[in-house]
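In this view, the complex is presented without one of its protein chains, the others remaining in place.
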Amino acid sequence: MLALVLVALVISALAGSPAESQTPLDDRVREIAAGLRCPVCQNLSVADSPSEMAQQMRAVVRERLEAGQSRQEVEAYFLSKYGDWILLAPRRRGFNLVLWIGPFAGAALGLLVAAYFVRRWAGRRAAVRPGAPDPALLERVRSEAAADAGPVPPEVFASLPPLERERARLYEALRELAFDRRAGKLSSEDYEAMRADYEARAAQALLDVEAGQARERAGDRRRARGEEPATGTAPVGARRPRPLRTALAGGFVLAFGVAIGVFLTQAIRPRASSMDSMTGDFLTGTGPGGVSPTLSFQGNALERDLEEGRAAFDRGDFRMAADHFKRVLAVEADHPLALSSLALILARGGHAEAAQQAVERALARAPDHSFALWVNGLVLYEARRDYAGAIRAWEALLEQPLAPEDARTVTEMLADARRRLDSGAMAAAPSVPVPVRSAGDSRRVVGAVVLGDSLRAAGSPAGTLFVIARRGGGPPLAVKRIVSPQFPVQFSLGPEDVMVQGGEFRGEVTLLARLKRDGRAGPASPGDLEGVAERNPVPVGTTGVRITLETVR
Amino acid sequence: MWRRLVLFVVVAVPFLSLLGYGFTRDAKEIPSPLIARAAPPFTLPRFDDGAIALESQRGKVVFLNFWASWCVPCRAEAPALERAWLGYRDRGVVFVGVNIQDKDEDARAFLREFRITYPNVRDDAGKAAIDYGVWGIPETFIIDRDGRITYKHVGALGRATITAKIEEALRGVVSASEGRGEYGATR
Partner (left out) sequence: MTSTIGYGSLLLATLLAVAGMIAPILWRRTGRNAFFASALAAIVGQFAFVTVAGLTLVYALVTTDFSIRYVAMNTTRATPIYYRVTGLWGALEGSLLLWEWILVIFAALVAWQYRHRERELLPWVLFVFSGVSVFFLAVTAFASNPFETLAAVPADGRGLNPLLEDTNMLTHPPLLYTGFVGLTVPYAFAMAALITGKLDDGWVVATRKWTLTAWFFLSMGNLVGAWWSYHVLGWGGYWAWDPVENAAFMPWLPATAFLHSIQIQERRGMLKTWNLALIMLAFALTIFGTFLTRSGIISSIHAFSSGPVGLFFLGFLALVVLGSGGLLVWRAGRLRDRIELDSMVSRESAFLFGNVVLVSALFAILFGTVFPLLSEAVAGVKVSVGAPYFNGVTAPLFLALVFLMGVGPLIAWRRASWDNLRRNFLWPAAVALAAGAALAAAGVRDGYPLLALTLCVLVVAGIVFDTARAVRARRGLAGEGAWRALATITRRNQRRYGGFVVHLGFVLIVMGLAVSMSYSIEREATLDRGESLDVGRYRLTFEGLTATQQPTHVRVEGLFRAARDGRDVGVLNPALKYFPAQQSPIGRAVMRISLTEDLYVILSGFSNVEQRQATLKTLVRPMVVWIWLGGGVLTLGTLLTVWPLTRRAGAVVPAAAVAGGRMEATGG
């Protein structure tokens, strides 16, 4: 029999369970680890998780068990480090008992309620029994049931009116009953009792059906005589004009059409940045800038946004900070503090142009704003190498009342800027790079990186430039990082840029320049620019090396 | 009918409000039970020679930062950390970086790239990380002079937070809440 085959298969499957080649320690480690939650791939246990952290945690469990700790002690250890969260099933105490008891209580309650209702219904049913029907009717029922050619197909069944459906259902039940009797599933007494019951009800159903049909025919006759209106058809006649409705419908269609037009044009407007979205980045922005899920409707949102923006900036969450500042600007267009903070974020992100514009707007609005002056100087100094401009901005800043530490910082930066100005770094780089053909330092490689012709038209791209020197085909020997380069940009690679500790910067190197849009070191991503030196390999000590950025990844 | 309606509403509305409440919570964060408790001791090998034991730093404020070279927010905060170190090293504050889940060469390259001068140690087996309940990266703990953890920050740090929290630790004040910045998951 099928059952025995199944059992045999199961036994053979389980026969494989061996006498233990598994140490009890492994078992215990696994048991405890199966109750801990992996902090990395959440929702897997430490036992199941393939992550490195889980492996380390398993090792910790094993160590502690070997040192003689009990399961409770090991779990207590993890609880003291991660809190209740680390256990995959909450401890059975306090509020958590609600979780453990709830389902069982619910199930038990449900079963009891169900049993109660069943009892009640069964009791009520016993009290109501149809009287013995007319024998002739009974004969009709029996013959009709006998003539039943089989179960009614569901589609036909569904299309029957309710009374006939009931009749069909009862005939079906009688048929099943007879079959079950044949199959030996019912004893004679049971069969007789139930058959009588069903036949009585079928008789009643027959009567109901006939009564219903009689009513239908009467209704039809009345309708044919015009006494009752036909169902479902509207009076045919002149339609009254409904100006109000027409106007409303027209207005609705118009409004919707306009809405569609507006949304459509918005949708096909290309996004300028990933934070910009169709309905504006306030409510439904779908970019990674996203929106804070906390809703708050308190007043003075401006102050709060400023505060939160500064807080986010200090934390290092620049996206969040930019969001907050943008929100401030949405309310007050030229808020100097928000503009300058935004400018700083933009400058750090490599968008020197936009930063410049923002801070100039801020200064236009409030020429004496100290933070704006500070940021102005920073932007000029860092992003645009305009040391003279930075010096001007910071000198103006020093005339404002400042806190002593801030004044000190500004003075230091001023001194630095003056130094650089004096050392001859040109503020506005020439359009054609002048190779410095002086007797250079024999331990350095000096040159310039320019944009290729095809790329020059697009203007100065944003990002971070890496000049990479390799020896042969190996890993980078030395890398120079230049933030927000203004092309053409000079570079000077020397021993201080060597990557490998103790490596020497000499011999022949292959030079590669790569502009990374995301500003991070690493392999090129789509959109990055690359170029190699004109005459690779270059011996260390060469000056006037020229690297042209030509390829777009 | 009204009774049933009330019963239904009494069940359905709290459930829906609970779901709404869920929006105000960050499902992924794990609050730390270690704040205001004694910092777990460790002794770990340095990248230069030797080792650092936490007890030996008792009497100074310890700025403990867990990082890895493959972690992007760690790169974002590294310059700020180094600058803060330079500012505070003469004020009885020591910065200790703990490198986890990383390869030796990559970690060293990271230290070189950002010219980190404060001491860094290696936690190969991850025991110290687990001891501190680390689940994100980078994570920073600030430990006051008596060896008590005053602040935990998950994610990248900015200069103002560093300054503020170190000042608090120098005064022995325990922070009221944990901090959050951009972070990644450990491996």
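Going by the order they are written in, the chains are A and B; count residues from 1 in each one.
The rule is simple: contacts are C-beta pairs under 8 Å (C-beta built on N, C-alpha and C of every residue); 3 or more make two chains touch, one makes a residue touch a chain.
All of these numbers come straight from a predicted model, not from anything done at the bench.
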{"item": "Chain not shown, its touching partners among those shown", "value": "A, B"}
{"item": "Hidden partner chain, touching residue among A:Glu73, A:Asp134 or A:Asp190", "value": "A:Asp190"}
{"item": "Which residue of A:Arg37, A:His351 or A:Lys516 touches the chain not shown here", "value": "A:Arg37"}
{"item": "Contact partner of the left-out chain, one of A:Ser49, A:Ser484 or A:Thr548", "value": "A:Ser49"}
{"item": "Full-complex contact with the absent chain, from A:Gly106, A:Gly452, A:Pro475 or A:Pro539", "value": "A:Gly106"}
{"item": "Touching residues on subunit B - with respect to the absent chain", "value": "1, 4-5, 8-9, 12-13, 15-16, 18-23, 25, 27-28, 30-31, 70, 184-185, 187"}
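Rule of thumb we're sticking to: only the chains that are shown with their structure count from here on.
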{"item": "Residue numbers on subunit A that touch subunit B, as the complex places them", "value": "39-40, 42, 51-53, 56-57, 59-60, 79-83, 85-86, 293-294, 310, 313-317, 319, 499, 501, 520-521"}
{"item": "Subunit B residues within the subunit A interface of the complex", "value": "23-24, 28, 30-34, 72-73, 75-77, 80, 101, 108-109, 112-113, 125-127, 129-133, 135, 155-161, 179-182, 185-187"}
